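The complex appears here without one of its protein chains, the remainder shown in place.
When the chains are written out, they are named A and B in that same order, and each has its own residue count from 1.
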Amino acid sequence: MSNALTPQPVLLGKSGLVFLAVVLGAAVLVPALNLLTSPDSALHVPTYVVSLLGKYLTYALLALSVDLIWGYVGILSLGHGAFFALGGYAMGMYLMRQIGPRGVYGDPVLPDFMVFLNWKELPWFWHGFDMFPFAALMVLLAPGILALVFGWFAFRSRVTGVYLSIITQAMTFALLLAFFRNDMGFGGNNGLTDFKDILGFNIQADGTRLVLFVLSALALALGYVLCRFLVRSHFGKVLIAIRDAETRVRFTGYRAENYKVVAFVVSAMLAGIAGALYVPQVGIINPGEFSPANSIEIIVWVAVGGRGTLVGAALGAVLVNYAKTYFTSGLLAPYWLFMLGGLFVAVTLFLPKGIVGTFYDWRRARAPAPEDLAPDDLAPPDKLPEPKPAE
Amino acid sequence: MSNLFSHARRVAGRAMAGAAALAIAGVAVPAAAQETIKVGVLHSLSGTMAISETTLKDTVLFMVDQQNAAGGVLGKKLVPVVVDPASNWPLFAEKARELLAKEKVAVVFGCWTSVSRKSVLPVFKELNGILFYPVQYEGEESERNVFYTGAAPNQQAIPAVDYLMENEGVKRWVLAGTDYVYPRTTNKILEAYLKSKGVAAEDIMINYTPFGHSDWQTIVADIKKFGSAGKKTAVVSTINGDANVPFYKELGNQGIKATDIPVVAFSVGEEELAGIDTKPLVGHLAAWNYFQSVDVPENADFIKKWRGYIKNDKRVTNDPMEATVIGFNMWVKAVEKAGTTDPDKVIPALIGVSVPNLTGGFSTMMPNHHITKPVLIGEIKDDGQFDVVEKTPGLIVAEEWSPYLEGSKDLIADWRSPMNCGNFNVKTGKCGAQ
Partner (left out) sequence: MISRGLPSRLGCVLLLALGLIAGALLLPRAAVAQGAAPDISTPLAQLTTDKYDDTEAALGALALSGSPAAAGIVAALADGRLMYSPATRQVLIKTPQGGLVDAATGQPVAEAPPGAKAVRVNNRIRRAIEAASGTLALVNPDPAKRLEAASAVMRARDEAALPALDAALAKEADAKVKSALTLARASILIGKAGVPDADRIAAIATVGEQGNQDALAVLRSVPADASPAVKAAAQDAIAGIERSLAIWSVGQNIWYGVSLGSVLLLAAIGLAITFGVMGVINMAHGEMVMLGAYVTFVVQELIRTYNPALFDLSLLIAIPVAFLFTGLIGVLIERTVIRFLYGRALETLLATWGISLILQQAIRTAFGPTNREVGAPGWMSGAFELGQLSITYGRLWIIVFAMFVFVALLATLRLTRIGLEMRAVTQNRRMAASMGIRTNWVDAMTFGLGSGIAGIAGVALSQIDNVSPNLGQSYIIDSFLVVVFGGVGNLWGTLVGAMSLGIANKMLEPYAGAVLGKIALLVIVILFIQKRPRGLFALKGRAIES
């Protein structure tokens, strides 16, 4: 905690500025290269790459949201995919309602999957999703309220550590099973798909894709600034203190559970926004997003990039997903799980602080670093307590 | 187990060699691109669906191999492009886009689950690709860019129910399925069909279970109970792949024999049975459009070549493989007819194309982008194969829009001009989506 008293806390720091420059630069450069260069040019960015990058950016935002609670509050959520999926479903429901009478059955109100399961009217929870502002609100509220209720119960009861991780996993697993049910009214296993347009723009048009990409980049940049602001504020100092010694924080008079709930809800909402931006770019949302394996993967992204660094989380998400895209094609396709698995093992063994964390260490070792570059107080402790005894 | 290790080592070695080859190939490919036609293969090679889909990837590679040996298509060599969507539905969409936009493949063979097909549909429409979908499914779809070579419900489910009614005198029905679209739709259709045949509502029991359900004790006991009402009872199973093995194991354990309560399944084929001890299951049924045991020269020839290619003389064949083979041959024929691989020319050329199937007849691509098929009912034998006990006399045309469903009974599909529509409403005289 010695560095907590540094004279000048910097909001962004050098790495943060570099990060913002890269993200915002991409937001300008990628559309420009897509539109202004000819398809034969070596610099040309094809539209499918734009969508792919857009997808990575939403994953990066999701990873950011996880890093906020895992890296800075010590909450290992194995169910964050649920918040992402809920945001996605809220957006998906809006997109479904936008289809209107252009579905295969031509029903003006009911989505296709309801028509062919013989539903007669729209379930109550589908009302309002024809209006974008309402849907946008739901993108925040659905994950936010779930996180509030879940967090309020769990943190007040002082459920911590692996117990918390496992019940977040149980939460997303329960939601997975529930959304699989066709009787729930969310399209069952097929989920929501066949979207036509968003706010009146054709969802498949190149222009729409570019705008969605730019929006994703902006969301990531804003999300980063928000997270950075939070963890640098007094509020953030308390969060970090909770991470490192929750009991002591309680004894000093802070209501740790309230801090945790707020962080958890903010994180869930960020995940929801990521989900809402993800759905129009990939064109489908289905219960698979709730699967516990997906949530574990998010943790893996953050760990690969560097827990408790924010920038690292985003970087990890992009790198791991790029690796996935690259390895699942061509000659390597049958062996990509070996590569991915090997990567995870190697990162844990050789880069225990993740790529960015290791980079910070390296910089610090080379030259005594200025405060803003090596946020020492923010990094998680090297060692967690000893494992618990038997019996 | 040393075997496993040495294999793993060999695999790792191969992977590394592959990586090196890829690095070189990355530079070398464009030069040769003119003389080849790329064929996309979009089947999961990892994750939960790998269990079913890997075989289909091998089937496409086998067909490409055969076709190249026979001189390729339009004098050009076919080059397969294999990707692994890893049983992850959004990844299916991403990979489809990669195949069409980056690799510029002429045709894609792929998908197994409905959700994967739904996920890639918008991509194929947007980029005007051709997808051959080789698995039996719930119908309720006909798209310009998709050709469905698997069975629609009327090409599998209804003949099976008819067989049980006529030959086994079944009066009471359990419709057991995994809770997703295919079983839901099939059961809706069957329920309407059974009621139209005079089966009372209390003689139909419908049960849904989650994916991968593994504890069947309660449900099998319920089926047993339902079957003890004094009427001949049968189970119509639309239980999905993974859950079948524990289901059949439980049936065997609780002593339900095919002579008491026969189970007819629509998703259990030779591949699935390869993982079960079939002795307690003898007599249970499956309905497909192809069985490995079909005794015709075309099939014997196919099995022989396939086993030679895969270098395993025990490898089984199954229905989705036949559908893949039919789809592949249809595409080759249509490309040769059109003289180009341009989808705008090939898509219309595909309609009316007729190729031999593996059960001794011909299958034809109809204007609704589905194919004609014979329906076969097989009883499980103790060697994991099926004994074909019934074959429909003629070919059955797919009803892509089921007349037994409220929403779709007025819809038809015809992709020939002037209609050119996948969901034409005969009542309003309009193409549905417009």
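As a working rule, a contact is a pair of C-beta atoms (placed from the backbone, for glycine too) under 8 Å apart; a residue touches a chain by one contact, two chains touch by 3 or more.
In this text, all values refer to a predicted model and were calculated from it rather than measured experimentally.
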| item | value |
| --- | --- |
| Of B:G230, B:P297 or B:G429, the residue in touch with the unshown chain | B:G230 |
| Among A:M131, A:A205 or A:V345, the residue in touch with the chain that has been omitted | A:V345 |
| Among B:G110, B:P153, B:P280 or B:P374, residue touching the chain not depicted | B:P280 |
| Positions on chain A contacted by the hidden chain, ascending | 76, 150, 153-154, 157-160, 162-163, 165-167, 169-171, 173-174, 177-178, 180-181, 247, 292-293, 296, 299-300, 303-304, 334-335, 337-338, 340-345, 347-349, 352, 383-391 |
| Residues of chain B in contact with the chain not shown | 1, 3-4, 7-8, 11, 45-48, 50-51, 54-55, 167-169, 171, 179, 208-210, 212-215, 217-219, 221-222, 224-225, 228-232, 242, 245-246, 249-250, 252-255, 258-260, 262, 271-272, 274-277, 280, 283, 379, 387, 389 |
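Simple rule for what comes next: only the chains that are shown with their structure count from here on.
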| item | value |
| --- | --- |
| Touching residues (chain side chain A, partner chain B) in the complex | 46-48, 51-52, 55, 102-107, 113, 115-118, 177, 180-182, 188-191, 193-195, 204, 282-284, 286, 288-289, 324-325, 328-339 |
| Contacting residues of chain B [partner chain A, same complex] | 11-12, 14-15, 18-19, 21-22, 25, 45-46, 81-86, 88-91, 93-95, 97-98, 101-102, 113-115, 118-119, 121-123, 125-126, 140-141, 179-181, 184-185, 188, 208, 210-211, 405-408, 411, 422-423, 425, 430, 432-434 |
